[in-house]
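The complex appears here minus one protein chain, its other protein chains still in place.
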Amino acid sequence: MVPGTTFVRVCKAVLVATGVSIIGLATASAQTATPPAVAPVKLGIVTFLTGAAAGPFGIPGRNAAEIMIEMINAGKVPEPYATPGLGGAPIETKVLDENGSTANQVTEFRNLVQRDGMHAIVGYISSGNCLAVAPVAEELKALTVLFDCGTPRIFEEKSLKYVFRATPHATMDSVAAARYVVKKYPELTSYSGVNQNYAWGQDSWRDFVAAMKALTPKAKVEKELFPKLFAGEFGAEISALLTAKSPIVHSSFWNGDLESFIVQSGARGLSKESTMVYTAGESAMFRMGSKIPDGSIIGARGQHGVLAPESALNTWFRKVYEDRFGTPPLYPSYHMAQSLLGLKAAWDKAAIKAGKRPTTDEVIAAFENLEFEGPSAKIRMAIGNGHQGISDIAYGTFKYNKAEARPEIVDIVRFPAECVNPPANMTSTAWLEAGMPGAKCN
Amino acid sequence: MITAIAIVTDGLVYAAWLFVVAIGLSLIFGVMKILNVAHGAFYAFGAYISATAIGLYFDRGWPAAGGYVAIGASAIATGLIMGYVLERVFLRRVYGKDEVVVVLVTYALFLILEDVLILIWGAEGKAAYQPYSEAGSIDIGGLAVSLYDIGLVIFAALLAIAAIFAIKKTTFGRLLTAVIYDRETASAFGVDVSRVYTLTFLLGAVLGALGGAITAPKISVSPGLGVEVIVLAFAVVAIGGMGSIEGALLGALIVGLFRACAVHLAPNLELFAIYAVMALVLVFRPHGLFSPALARKI
Amino acid sequence: MSALLSVRDLQKTFGQVVAARDINVDVPVGQTVGIIGANGAGKTTFVNMITGHLKPSGGAIIFEGGAITGLPSRKIMRLGVARSFQVAQLFPTYTVFENLCAAIAIAHSGTSVFSAAVARFVSDRTKGEAETALAHFQIAPYRDALASTLPQGMRKLLDIAMATAGNPRLLLLDEPTSGISLEEKFDLMEVIMAALKARGTTVLFVEHDMEIVRRFADRVLAFYDGTVIADGPPTVALDDPRVAEFITGTLIRAKDGTLKAPTVSHA
Partner (left out) sequence: MSVRHTLLGALVFAGLAACVPLLPLWLISLITIAMSSGLVVSGLIILWRAGLVPFGQALFFATGAYTVALAGLWLKISDAVVLVILAIVAAALVAAFAGLLLARYREIFFAMLSLALSMILYGLLVKSEALGSTDGINVAQATFFGMKPRGAAYTIAVFWLSLVLVFLAWLSVTAYLGSVAGQMAGAIRDNEIRVEYLGISVTRLIHLKLTIAAALAGAGGALAALSISHVDPQMAYWTTSGGFVFVTILAGAVSVPAAFIGALIFEVIRSIAVAVLPGGWQMILGTVLLVTILFVPNGLGSLIMRKRIAGQGGSK
């Protein structure tokens, strides 16, 4: 073999590969044509379209994005969002799948911003992905609204300028669950937990225990179970809970695992021994119906869906969503809707102030510490230097209405945002460990 | 005491499930030397089609007992059709190539079929709980145990007995044994190896689909459920010894009981209990517990 | 003078089965020794023990004054003992020339894998020695053929040529002419022996064909039931009555209970 000829080939190959990639990606991204009169705002939407999280979170999130953006563009959202588009400019979207490795997500985030020229990104369900794209968003100076991930670490570990999260973080879910339990069972002596063995499950349980310790120090932890994520089979865990006989069992399970657990524990009568607290139970409520034992405590990561108070915006949102997709919106749909409305509120405010299409920095300035109405609650971007939203939250007790054959939530208790969220100057962990000082619950 | 009962029953239930899932994989590996990643797809399709069949069946309001027949029938149909198509269209082309290349063909098929699932059934989970809920539960030493789960244990035991009997006593079983131990010689003695391959793959596919079908009533059938199963089944088969029915049985029992112990006694270890057992077994028995002695001739 | 190879009281048992017992042999430098015996008499067990494929149950094997008893085969090879196989052990996806290069390059690269990771595979010295071996063993016409495509005789020659890559002082050939037609056997042995003579290698070869043994061996070791029953020049050893009875003759008697042939002879 002649030395050097390989190199010619390698060079050629590299050039060809690079060329192919540029051409390929350019064609792939050049999906839209004929620009409208006003230059559109290009919005990247990233949510699970495949994989286990697609059904419960990803698709409801995408559906909400689809209907909301359509309505925003048409100016059909009720007041105060009745103006079309973002500051008058129509929204153009590109939807990507969140499934795949973190490296893929970061690469695609860069592609969205640098290759496809997106003006803002709304997305991300997995906390891992949120943590990974946040620094990239800062580096690329790309306005990013995280819509469903729960980890409080995002704004606690570092101060971010370009990243926002209208959806309150997960600490609120656990604290409110604890407060609800203590309110209903003031004499509680012991409780157990069954949570998926990954960050969300571990964090949810840790926060719940910390809140319980502060609220009812005499109650002891009986069993802490951490089945594998997507295990599907919970026979052994249910046996362990049946033998533990704790009055309260906390679970942050969601969809697939949640439904499997409800079915398997139902067949073995776990509800006779324990009352379940499903912090994400709302997502399975309609699909499971009478399978959920009456008396179970149900949360919705906010006061969404059936837990939402009456409002024109909520009624409208439920109607358009149900008309289009045939099912009521789940909390991930609310998360997406409130994220988009937050972005719109900030953008419109900045546009009025600027008198023209606002720059990213102007939108950020408007978004920080913003207060706006979501379909289910007022969101205040009160913590995380004005980048993290807080809202009221509600928990309730499940009851199956046999006469009308539909699930209901009774005994709804609402907790004000300041009652279940740490103050602006404290991290969640520190706040919980200190016994939740400064919580305002009335 | 009640914990001991719980460990044994939970371990057996889990082992039964593992065995049904792993036996098809082990069979295909033993006879064809294919590590079939698409087994996860058989499992997933079995679960989806069974869930659909159960849904249709119970919507008609027919008697509950027939629901169990629907599970079995849908699994067999799924396995036969998928197995036949995959073997004839794809695997046939790569017989005789490196084992690893064949593994990757099945991996590619698995990737494709995962997305096909979503195209057919959407990303929403499918529910088919009736057979599980209808079965009810009984009390064993103070512990409520699902009758469906007990049925699974009995089913797995019958399957194990039938499989061991079939391998040892039937003509097809002997053919399989011949091919497992020495493909070339079996072929030289007039065994139609190609036919044996097709039948084995069909059988393996049916068993994989059956694994999914019997699980469907217990779980929310949702995308991605095949991924977890593959690695679990691999672990069981590696522990037991590739291609051995007895091995798959023992592997399933070991993993099942070990996991149950972990959940009840040391919940934090559950996550890697299976892999630790697998590594440990392989350290002492590099080819699994039941493996034909592989002496190389000089 | 001291022997190149000394075997003292060598024993091998597999469970209850005795495969080798009380073998005592001294092989001086330069000798060509033919090993004969019926199937199961312990010939290959003997070869396998010397080359480290089997660990002896007792006794000692001394090569060039040092004990090699029970060492792993690659260490024994490094000390200057090589062997060929009943079924030629080649690298089927390599060409004949590459097979030889591989053998020679390893011999040059030293004992550790680290030196092997640093040593170049292709060097002028390696190539030169490979060409020489091709010529010596008369396999040059097949130089660039894949080893898997070689005819049986060429496979045997290549196998032996690879064994000689490290210039062993002692070479053990396990049935070099097995699987070769009668007419070709002599030609093949002529080539092998001529090549080995040129290198001054001491040779032990296992052989079933008494004519070959008579023609090429300086000395014959006759094995029966795991031990040496006759040892001497071919003319003497082959005419030994016990050899005639148990090995070369047609009268192989049914054995009594104590004389059980080992079941593993070609492991």
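Letters A, B and C mark the chains in the order given here, with residues in each chain numbered from 1 onward.
In this text, a residue touches a chain if its C-beta (ideal position, glycine included) is under 8 Å from a C-beta of that chain, and two chains touch if they have at least 3 such contacts.
Note that the structure is predicted; figures quoted are calculated from it, not measured.
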Which displayed chains the unshown chain touches: A, B, C
Candidate in contact with the missing chain, chosen from A:151, A:192, A:251 or A:428: A:151
Residue among B:12, B:27, B:127 or B:242 touching the omitted chain: B:242
Among C:106, C:150, C:220 or C:237, the residue in touch with the chain that has been omitted: C:106
Which residue of B:75, B:109, B:193 or B:289 touches the chain not shown here: B:109
Positions on chain C contacted by the hidden chain, ascending: 51, 72-75, 77-78, 82-83, 85, 89-95, 97-98, 101-103, 105-109, 111-114, 116-122, 144, 162-163, 165-166
Footprint left on chain B by the chain that the document does not show: 29, 35, 90, 93-94, 97-101, 103-105, 107-112, 114-116, 118-119, 227, 231, 234-235, 238, 242, 268, 271-272, 275-276, 278-279, 282-283, 286-287, 296, 298
Hidden partner chain, residues of chain A it touches: 1, 3-4, 6-7, 9-14, 17-18, 20-22, 24-25, 28-29, 49-50, 94-97, 99-104, 106-108, 110-111, 113-115, 126-128, 131-132, 134-136, 139, 151, 153, 157-158, 197-200, 202-203, 206, 229
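Operating definition for what follows: only the chains that are shown with their structure count from here on.
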Most centrally placed chain - per-chain CA mean versus overall CA mean: B
Chain pair, most C-beta pairs within the contact cut-off: A-B
Computed distance of Cα centres, chain B from chain A, in Å: 36
Approximate Å spacing (C-alpha centroids) for the pair chain B, chain C: 49
Touching residues on chain A, where the partner in the complex is chain B: 48-52, 54-56, 58-59, 197, 223-228, 230-233, 235-237, 239-240, 242-243, 255-260, 263-264, 266-269, 287-288, 291
Residues of chain B that touch chain A when the two form their complex: 2-3, 6-7, 9-11, 13-14, 17, 114-115, 118, 122-125, 127, 129, 132-133, 135-137, 143-146, 148-149, 215, 217-220, 222-225, 228, 259-260, 263-264, 267-268, 270-271
